[in-house]
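A protein chain is absent from this complex, but the other protein chains hold their places.
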Amino acid sequence: MSKIHITTKVNGEEVEFLADPRDTLLDCLRDQLELTGTKEGCSTGDCGACSVTVDGTLVCSCLMLGVEAQDKQIETIEGMAQDGELHPLQRKFIEHAALQCGFCTPGILVAAKALLEKNPDPNETEVRYWLAGNLCRCTGYDKIIRAVMDAAAEMRGAA
Amino acid sequence: MVKIVLWSGLRRFTDGTLEFETAAPTLGRAMSDLVAQYPGLGPIFDQGVSVAIDGDIVPPNPAMALPDGAEVHFLQQMRGG
Amino acid sequence: MKYHCPKTFEDAAQIAADATGIIRYLAGGTDVLVQMRAGMVTPDDMIDLKHIPGVKDIVKNADGSWTIGAAVAGAELGAHAEFCADYPGIVEGLELVGSTQVQGRATLTGNLCNGSPAADSVPAMIAAGAIAHVVGPNGARDIAVGDIPVGPGKTSLNKGEIIASLTIPARNAQGGDAYLRFTPRTEMDIAVVGCAVNLTLDGDRVATARVAMGAVAPTVIVLADAADTIIGTTLDTDALDKLAAVVSAAVKPISDKRGTAEFRTDVAGVLAKRAAKIAYDRAKGTK
Partner (left out) sequence: MAKDTANELRIVGTRPDRPDGLDKVTGRARYGADISAAGLLHGAVVRSPHAHARIVKIDASKALALSGVKAVVTRDDFPTGLTGEAWDLQENTMAGERALYDGHAVAAVAATSAQLARDAAKLIEVEYEILPHVTDVDAAMAPDAPIIREGAADHSVPDGLHPNVVRYIEFGHGDLEDGFAKADIVREHQYKTEAAHQGYIEPHACMGQMGADGKGEMWVCTQGHWYIRKMCTQVLGLDASQLRVTPSEIGGGFGGKTTIFMEPLSLALSRKAGGRPVKIVMSRSEVLRATGPTASASMDVKIGMTKDGKITAGSATFRMQGGAFAGAPVDMALYCAFAAYKVPALQHVGYDVLANRPKAAAYRAPGSPMAAFAVESLLDEMCNELGLDPLDVRVKNAAQSHETSSFGPKFGVIGLNETLAATQAHPNLSAPLGPNQGRGIASGFWFNHGGDTSVSMALGEDGTVTVSIGTPDIGGSRASMAMMAAETLEIPYDNVRVNIVETGALGVNEPTHGSRATFATGKATVEAAQGMIVEMCKRAAAKWGIEPDAVEWRDGAAHPAGPNAGEYPPMTIGEIGAAMSNTGGPIAGHHESVPAGVGESFGTHVVDVEVDPETGRTTILRYLVVQDAGRAIHPAYVEGQYQGGAVQGIGWALNEEYVYDDMGRLQNPVFLDYRVPVASDLPMIDTVIVEVPNPGHPYGVRGVGETGIAPPLPAVANAVAAATGVRMRHLPITPSKLLAAIKASKNG
């Protein structure tokens, strides 16, 4: 099976990899680029653990082929902290104990960041529906929702 | 003396008796005395049991000393958790 | 698997026509990638349509009708304020397909071609009278969206035929639509029953109506009798109850892991009632 050479940008850096046409973007991120912060929980788009943004749009990287990544801008959890400075969402997740096992956390952080970029002042219902595609089995979501809303408030300067 | 209480499912191996008094100094001795009296208990004990001494569920260490006046409950082996 | 990136639909149709094995098209990919990973299908040729100019366009035509490109994702359609104002029912149908993440990829065309009787965006498209513009090795043709699915997982498209775009008729002034589905959870489920109602008003009275139901038959079905029960009414309680009764009497669902036939029958009527009310309020501009 011949592989295809892909050039793309991940977290602002240009990268190249060889993709089997059947490999998902998730496979390529994890196995080719060793960006294992993006997690695989289901491979059917039902759990959100593999959330990344592609050209600014939130997607499940398990539902996109690696070969489709050519000339895109991909953002993953590894790019969320800038120059060693945690994003407010990351800080608030630690502060609110919004993670237990931490496996769903990268996907939820990436999804929540996409939400706050679109809607800086979401209400609880909006946060819950936006994150409905990110399963968490540990927390019952309570502390996650609080952390996202608190981060939003801080980012708005309202905290 | 120590009071031993078996679970009621063992009635069929002990002619209906479920409570015993024993002077056995250790848990292991108390168990082997019971098996000597009621051989049907042997395979059950060998399979594993859970033991509570004065309410504290502890591993069934045969060398464990039985304090005078203690109440020892045998429970069908607890699994899972 | 060979991965193709044609630049025109004609090229895409030619690649498909020449292919000897299993072909899949990639618009959003949210169904086909799942099937591939599950081992349900291993395509020999994967034809990515997203590099064809225009596939991401949402265009309002001179006559007020809409043309939606084959690769327009749910998130893009939902962000288009003017289309949302005209056809909130179609948008809410597509937006119910999967999560926010899936919305970043899933398309109307893909939802249609997957051929699921439970496809959330299809009832509202059919209720709206949407037309698919199809390109194939033997040229182009237009087909009513309702004529495309012919059974679970099956479409009426011929080998090499690809839906290039969808056309939704112009929205007349006093018109409204709505889509409701029932799922056990609030999100992330496949519709146990889906119902779209598209109607126009003449003053307070319903002038025209179309009722389309999902997940109650091998394909999405249009219930003309049900629509007739509300045409001419002001959608009072009596009319709504009649609508529910006719819908429940007309559907012939099956029992499966997602719900019993009896449940689907009952809930079909309930949803028809609720969707009709929302469409009516939208048409009146009272939302």
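Letters A, B and C name the chains as they come in the text, with residue numbers starting at 1 for each one.
Throughout what follows, contacts are C-beta pairs under 8 Å (C-beta built on N, C-alpha and C of every residue); 3 or more make two chains touch, one makes a residue touch a chain.
Bear in mind the structure is a predicted one, so any value in this text is a computation, not a measurement.
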| item | value |
| --- | --- |
| Touch partners, limited to displayed chains, of the chain removed from view | A, B, C |
| Option from B:2, B:30, B:44 or B:66 whose C-beta touches the chain left out | B:44 |
| Positions on chain A contacted by the hidden chain, ascending | 20, 22-23, 27, 30-31, 34-44, 46-47, 49, 76-78, 80-81, 86, 90, 93-97, 99-106, 109, 124-125, 127-129, 131-146 |
| In chain B, positions touching the absent partner | 5, 7-9, 12, 43-44, 47, 52, 54-59, 71, 73, 75-81 |
| Touch residues of chain C, complete complex, unshown partner | 37-39, 182, 184-190, 192, 257-260, 262-263, 266-267, 270 |
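As a convention for this text, only the chains that are shown with their structure count from here on.
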| item | value |
| --- | --- |
| Chain pair that, of all pairs, has the most C-beta pairs in contact | A-C |
| Between chain C and chain B, distance of the C-alpha-averaged centres to the nearest whole Å | 68 |
| Between chain B and chain A, distance of the C-alpha-averaged centres to the nearest whole Å | 56 |
| Overlap residues in chain B, where contacts from two or more other chains coincide | none |
| Residues of chain C touching at least two other chains | none |
| Chain C residues within the chain A interface of the complex | 1-3, 26, 28-30, 33-34, 36-38, 42, 46, 48, 50, 73, 75, 98-102, 104-105, 186-188 |
| Chain C partner contacts - residues on chain A that touch it in the complex | 1, 4, 21-22, 24, 43-46, 48, 51, 54, 57-60, 62-65, 67-68, 111, 114-115, 129-134 |
